[in-house]
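Only a part of the assembly is drawn; its chains keep their places, and the rest are absent.
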Amino acid sequence: MEFFQQYDKLLSEDELGHVQCAREFCEGAFSEAVFAAHLAGEAVPVEWVRKWAATGMLGLQARRAHGGHEASYMCKIRVAQEMARHGFAAAFCLNHHQGGVTRLSQTGTAAQTEHLLPPAMRGELLLTTAMSEPGGGSDVSALTTTAMPVVGGWSLNGAKAWLTNGMVVDGLIVLARVPDAAGGNDIASFYVPLGEAGTFRRREIVVPGARSFRLAEIFFTDHFVPEWGQVASSGAALKASMASVNSARVHVAAMCVATLQASLSEAVAYCEGRQAFGMPLVGHQGLRWELAEVSVRLEAANSLVFRAVEQIQIGVNPVRLAAQAKKFAVDTAIWGIDQCVRILGATGASAAHRLNMHFAEVRMAAYADGTNEMLLDRIGRGLPSGYRN
Amino acid sequence: MEFFQQYDKLLSEDELGHVQCAREFCEGAFSEAVFAAHLAGEAVPVEWVRKWAATGMLGLQARRAHGGHEASYMCKIRVAQEMARHGFAAAFCLNHHQGGVTRLSQTGTAAQTEHLLPPAMRGELLLTTAMSEPGGGSDVSALTTTAMPVVGGWSLNGAKAWLTNGMVVDGLIVLARVPDAAGGNDIASFYVPLGEAGTFRRREIVVPGARSFRLAEIFFTDHFVPEWGQVASSGAALKASMASVNSARVHVAAMCVATLQASLSEAVAYCEGRQAFGMPLVGHQGLRWELAEVSVRLEAANSLVFRAVEQIQIGVNPVRLAAQAKKFAVDTAIWGIDQCVRILGATGASAAHRLNMHFAEVRMAAYADGTNEMLLDRIGRGLPSGYRN
């Protein structure tokens, strides 16, 4: 697609094939299923993870030794964009689980890889990360979940919130406080298999119009974590989770751009086809200018995000640029889809129109991997070194 | 409440009593019921119309001879605002039905009054107006519903969309084309009792997060309308519906202001109570400025709406001012509640917080009684006479 040509000309033949595969998968029954679920006020059926797994795409970035494709970051971005054009939440959830698979394949221990990777790549064992807590938002210093050493592993107590896929997930990557040598505590991370209920409990976080995120809180009471579940030891966990945040931000930003591009296309088509006061809507100058302005900012967002993607692709970790790209792409997508919704009149506001779904879902992008306020603070700290005459 | 003091000092003792009655009714179980319904993804139970009726408030503007209070426009506005502070959609629906009662009492024929008014005032027979059609939006010239004369009345064919309370309504005020003497057609209006199913069919228009509007389309096939149902004869119907549009616009605007005022108050309270990074949220200057800016525009909206209310109260029909007040109040409420939602972080985006309900519901205000685009056109036509040096 011409809109994404900057990206596509940097992909290999194989990678273009993956993008093509994603496009074909999404355009058919997947797209319809996502929208049908929205209409019914439900999440898209979880079986779609397994259907996606069947194409082999969950291993997009996994090692070839594990049956993966070892595709590049930019390829992952494009696959996510093809998906996000049909439904931001469904795309976000599939990509979130896929990220867990990638991490397992690339950095998991032998035991972790053995226990988790095969079912995860088949879409039978769903993974998610768990940082935020009900009372603490994004302030890591307020983290209260604890993992205490017990025979053969750890005992987990506390609660995690805003879990992607939380209602159906089978394993979590959890940040928790552990006792340190000095009698204080530090933060470590664990793979936490959920298994049979009993020591944990889920509660859905309902976001009207955006149920496909399947957001949930999970509460742990003396929940057992086997020894092989430890991912990062005391001290290294926070650093590890910070290292990946920039590529995660750009990932979200790139999906926002794709969802906005699809939304604008739908609005333009609608305005060509619908008559009012004796001419097609697109014939009304006021509306046409509004659509044109959406396209202006969409192109700006796309260009900025591409630049950030390109940096990550070549191995740079662009802290400030990633934050700027996410801030701008999220703001632009929310504003732009809202404009599209309004241009359609009341029609756009009902669940029966896909723009309604796009608007509700893309709003949640503002909270993933750094709120606007956190991003502005991050950017603000870098201003003096970044902008000098 | 100090915020509404401009209004309240122009009300009579009796009217202040009605406002007080509304405030007390809303603050208790009603407020909880509205929010519980939102959490469950449902509409607020229809029984609340009857509970409200039991206070006698459905007759707020009905004639004393009919058991009403003959309260003024400004009193109606204040009552609606007290309600809208707890839930915009629930308030909108109650007020919409109440407007039907008022119209019946003030302008209904004897037969209409006799058949409809007592059960309507008891909240047992719900009324709504029906102008828009599925394919035509707000372009009246595209109206296609027809009413053909038959023995003892009329036969109705066509469909109406975006009906407030449409899923539970018992009687509609319908605009339809009727044959005229010259062999062409004109537009008349009718009270249309629905009665038993058979010649009509409903379909819900789902608006995620705003189910309490109970929006629906209703399709008519040879639906019988009794002779006494005619409201405005051929030629007068459009004029009548235009005459009331200015006060309706200001009404919606006033409710938007009230919902925003409640939202800002909730956001301020939240930011006082919640800690992040070592101090209450309200201690962060960036957030505090954002809240302050919401208050600035809220006060502007309130002042503008009050001025329009005041004009209508003294008998002026302020065409341009009503359009300006609705445009500004709706834009400000949607923007302002969105700001409040975002300031709360992800918490504000979940159904578990009332701000999420306010945001979803108040967005629909943009479509009631004139979209932004129609308002700008209306205002634009009046500029040369309104602004001259």
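Things to note:
Labels for the chains are A and B, by order of writing; each one numbers its residues from 1.
One rule holds for everything that comes next: a contact is a pair of C-beta atoms (placed from the backbone, for glycine too) under 8 Å apart; a residue touches a chain by one contact, two chains touch by 3 or more.
As the structure is a computational prediction, the values presented were derived from the model and not from experiment.
Depicted are 2 of the identical subunits; the complete assembly encoded in this structure file consists of 4 such copies.
Here is the rule we go by: only the chains that are shown with their structure count from here on.
Put simply, the C-alpha centre of chain A and that of chain B have 38 angstrom between them. Those residues of chain B lying in contact with chain A across their complex are 38-39, 41, 132, 137-139, 141-142, 162, 205-209, 215, 275-277, 284, 286-287, 342, 345-347, 349-352, 356, 360, 363-364, 366-367, 371-373, 376.
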